[in-house]
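Let's look at chain A:
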Amino acid sequence: MSPLLAIDGLTAGYGGLPIIDNINLLVAPKEIIVVIGPNGAGKSTVLKSVFALTSILSGSIRFANQEIAGIATQKLVPMGICAVPQTRNIFPSLTVRENLDIGTYAAPPRNRAEVEESVLTLFPDLKAKLNQPAGELSGGQRQMVTLGRALMSEPKLLLLDEPTAGLSPAYLERIFDLILAIRQTGITILMVEQNARQALSIADRAYVLVNGRNFASDTGANLLANDEIRRSFLGGSRPS
Partner candidate 1 sequence: MMEFINFYLIPGLALGSIYALGAIGISMIFGILRFAHFAHGDVMTLGAYGTLTAVWVSGLHPLLALPVGIVFAVLAVLAVDKVFYKPLRELPTIYTVIASFGVALIFRSLIQLVWGSQNEVFIRGVQKPVVLFDLIRVSLLHLEAIAIIIGVAIALHYFLSRTQTGRSMRAVSDNAELARVAGLDTEKIVRATWIIGGSLAAIAGVLAGLDTNIQPNLGWNLILPMFAAAILGGIGKPMGALLGGMVIGLVEELSSYPWLTDEPLINPSYKTATAFLMMVILLIFRPQGLLKGRLF
Partner candidate 2 sequence: MDPVGLLFFLVGFLIMAGIYAILCLALNVQWGYGGLFNAGIAGFFAVGAYTSALLTAAPAQTHLGGYELPVLVGIIAAAVTAGLTGWAVAKICIRLKSDYLAMASIGIAEILRMVIVNEDWLTNGSLGITNIPRPFDGLLQGREADILFLAFVWVIVAIVYLVCNRLYDSPWGRTLRAVRDNEDAARAVGKDVDSFRLQTFVIGAALMGVAGALSAHYFRFLSPEATEPLLITFLVWVMLMAGGSGNNKGAIVGALSVWAIWSLTEIVTNRLPAEFATRSSYIRMLLIGLLLQFVLQKYRSGLLPERSPGIAFDKDKDKTHG
Partner candidate 3 sequence: MKKSIVMAAVAGLLASTAMAQAEDVKVGALMDVTGPLASFIPPLMNAANFAIKHVNDGGGLLTGKAVLVVGDSQAASQPAVDAANKLVNVENVPIVMGALASGSTIAAATAVTIPAGVVQISPTATSPSMTGMKDGDHLFRLVPSDNYQGEVLTKIVLAEGIKKVAITYVNNDYGVGIATTFNEAFKKAGGEVTAFEKHEDKKNSYRSEIATLAKNGPEALVVIAYASGSGSKIVKQAIEGGFFARFIGTDGLRDDQLIKEVGADALKDSFFSAPTSPDKNDASAKLHEMFNAEYKEGADKPFVDQTYDATFLAALAVEKAGSTDRTKMSQALRDVASAPGDVIGPGEWAKAKELIKAGKDINYEGAGGSYEFDANGDVTGYIGKFVVDGETYKQIAIFQ
């Protein structure tokens, strides 16, 4: 099966200064791919490069067999790529419904009502808060709003940048469950995570980045079982 997203020899960074160097990464349809690594390894830069938010120095990014390196962000959304940034990822003064609506503007869904219905089924917490400004919600609920906003455009590929950053453990579990549920609807997911242990447990495959380079890649289970990986990146040797 041909990959949905293929990153090949990508070197990219900001203002001519490379952060990631010669990165290779493949995402097959309906996979959950997790990128882990120490702070400053360039994990988020990989996501941002796909989304044209960095300057790409060399290499290629292919989405559904089409070169997308350098295509403007606003054109990627209609193609089916949707990104969820790590922080500041809602529109605080817009209501929850308006936040969701924003997701439909760049890529109008075939049936808006139906899509909203399915999003609200995934995130029942939001139903009661539809007319509340999103800025008044809790951290976990905000994460749901931003995921919901991304889903409204019916993406093929969802890019998640540390979706559990700063969340309480209770919400953390729920978000990972939701990510699995989103994959169930047929959406491919590429995510960067600090909570590597839990992330690996839901990942089909994972990439380990160190100093802006590929360090290792394998299935989530294999990486969890790998002692060296566990020592270096998962904080201690205790299996989950």
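Quick note on the criterion: a residue touches a chain if its C-beta (ideal position, glycine included) is under 8 Å from a C-beta of that chain, and two chains touch if they have at least 3 such contacts; residues count from 1.
Candidate selection criterion: all candidates are chains of the complex that A comes from, given by their letters.
Bear in mind the structure is a predicted one, so any value in this text is a computation, not a measurement.
A.B. asks: In the complex, chain A is touched by which of the candidates 1, 2 or 3?
C.D. replies: Only one option touches chain A, namely 1.
A.B. asks: Applying the document's contact rule, which stretches of chain A touch candidate 1 when the two form their complex?
C.D. replies: Chain A reaches candidate 1 through residues 51, 53, 73-78, 82-83, 85, 88-94, 98, 101-103, 105-107, 149, 153.
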